[in-house]
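The structure under discussion is supplied below as structure tokens; questions concerning it will follow.
Our next item is subunit A:
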Amino acid sequence: MAKDLDINVHHLTRVEGHGNIVVRAADGTVEKCVLEIVETPRVFESMIEGLNWSDTSLLTCRICGICSVGHTLASIQATDNAFGTEITEASYVMRQIMCMAEQMQSHTLHVYFLAAPDAFDAPSVIPLAGSHPEVVKRALKLKKLANTICDVLCGRHIHPISLRPGGFTYLPSKRALVGLKQTILDCYEDIEATVETIASVADKFPGFEREREDISLTHPDEYAFYNGRIKSSKAGEIDTADYEQFIKEKCVKHSTSKHAYNVDESFAVGALARFNNNADQLNEQGKAAAEALGLTAPCYNPFANNFAQTVEIVHCYHEALKWLDKLIAMDLSEADVTPNVVPRAGRGIGVTEVPRGMLVHDYTYDDAGVCTQANCIIPTGMNLGNIDRDMQTYVPSVIDQRSQDEIAHDLEMMVRAYDPCISCSVHLLNVEWV
Partner candidate 1 sequence: MAEKPKLKVSFHDFTSCEGCQLQFLNCEDELLDILGHVEIVQFREAIDDKSDEYDIAFIEGAFTRESDRARLEHIRKCAKVVIAFGACACTGGLNVLKNYRGVKEAMRTVYGDQADWYETSVALPVEAAIKVDYKIHGCPVPKQEILEVVKSVVAGRTPRIPDYPVCVECKLKENACLFHKGQYCLGPIARAGCGAWCPSYGGRCYACRGLISDPNNNAAKDVLEEFGLTVEDIMQEFRLFNGVYDVAQPPDNAHVKSC
Partner candidate 2 sequence: MTQAMAQPPAETSPYLPRVGRIDEVRQFTETDKYFRLSFADGQGIRFLPGQFLEVSVFGIGEAPISLCSAPGDQAGVEMCIRRIGDVTGALHNLEAGATVGLRGPFGNGFDMDEAAGKDLLFVAGGLGLAPCRGFILDALNRRDEFRRVTILYGARTPSDLLFADDLKQWDQRDDCDFHVTVDRGDENWTGNTGVITTLFKKMPKLEPANTVAFIIGPPIMFKFAVLEALAMGLRKNQIYCSLERRMKCGLGKCGHCQIRNVYVCQEGPIFSYAEVMRLREGI
């Protein structure tokens, strides 16, 4: 039965930022199927130019309140690289912990608040508080854990304060760190329970696969988040400095955010891409979680991104503990983390994994340390093309079996599975035009 579809999900909810899903099909043929990005352009790159080095990360962390720690990490790496600043071991460990907390905070928010309501057939987390209070309480507890880690290490999670180029402007006391460790340990069972909860609703996620290119960082010694080299599942590895070889961008009319491509017309970044590229390097607990969720690499079901996020919550939880133990053992004094930055002319590239995927900040400074050129490539932007392509493959495959409302619901879930951060993606740049 050939069908017409006219779906227009205006201002998609439970994602960060504004997007519309638009599908038009006549007689069973899909004419249009896109995620429109209607967020206001924010032109961050143009605002960075002219800023002093000490202010660049303060500005760019405000590209997105959800992953502002991630933006800060990429930004200060870029600045450190531009000036050739070496950070101390202690600063490195603290950044690693921040990085772990960032993934946990965002993934928890996403899995519990944004995606889980779909799995529990609730319109949002609020009614879920009535029907499944223990799930919501646990979600809040885990979210708070990640926030607490950030609070202790750098003052706050949104727009971190003491996380600066070259190091930290504040050192938490040993007592605070020991207290933090206890807080983390107190959440052990909640982490286990998270895996069980998601496993119990695993069948609610549609089975759909589309083969794709995955891009993420990779690191010889660990499941890469904080740093590493860039790896494509189809084109091998490159240095972060050469990121432009893999990430090419183009403007499209239906989106204030640019689309990215590499070998194929589009590629994927994010939890599932990282998992596909680096699953072997997960810690034991992460591997166990993947097994419990039945997730094996490579997996090409975009809905499974929620599983990969759950796996990463577990992995990051245990990594954070490991790094924190190391930090406590170091017995630090303020001088061990105090930034010592000497600006000089140059270009620096910072690439780090944030919850939604790989993030690139690329700054050029003059010798006074004033930024003259900036480029930020945001993971959601990289995923947008892939989202369109997934939707365009999915709709024809179900157009005859599912109603318009069901398809709309599936598409919302699919977009949400990518956890698109739209406010992030409508930021900036100097692009190679195609």
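Here is the rule we go by: a contact is a pair of C-beta atoms (placed from the backbone, for glycine too) under 8 Å apart; a residue touches a chain by one contact, two chains touch by 3 or more; residues count from 1.
Here is how the candidates were picked: all candidates are chains of the complex that A comes from, given by their letters.
Since the structure is predicted, the reported quantities are computational estimates derived from the model, not experimental observations.
Novice: Between 1 or 2, which touches subunit A here in the complex?
Specialist: 1
Novice: Please name which positions on subunit A make contact with candidate 1 in the complex.
Specialist: That would be residues 11, 13-18, 39-47, 49-52, 55, 58-59, 62-66, 68, 109, 113-114, 117, 123-126, 129, 136-137, 140-141, 143-144, 147, 154-159, 161-162, 164, 168-170, 251, 253, 256, 423-424, 427-431, 433 of subunit A.
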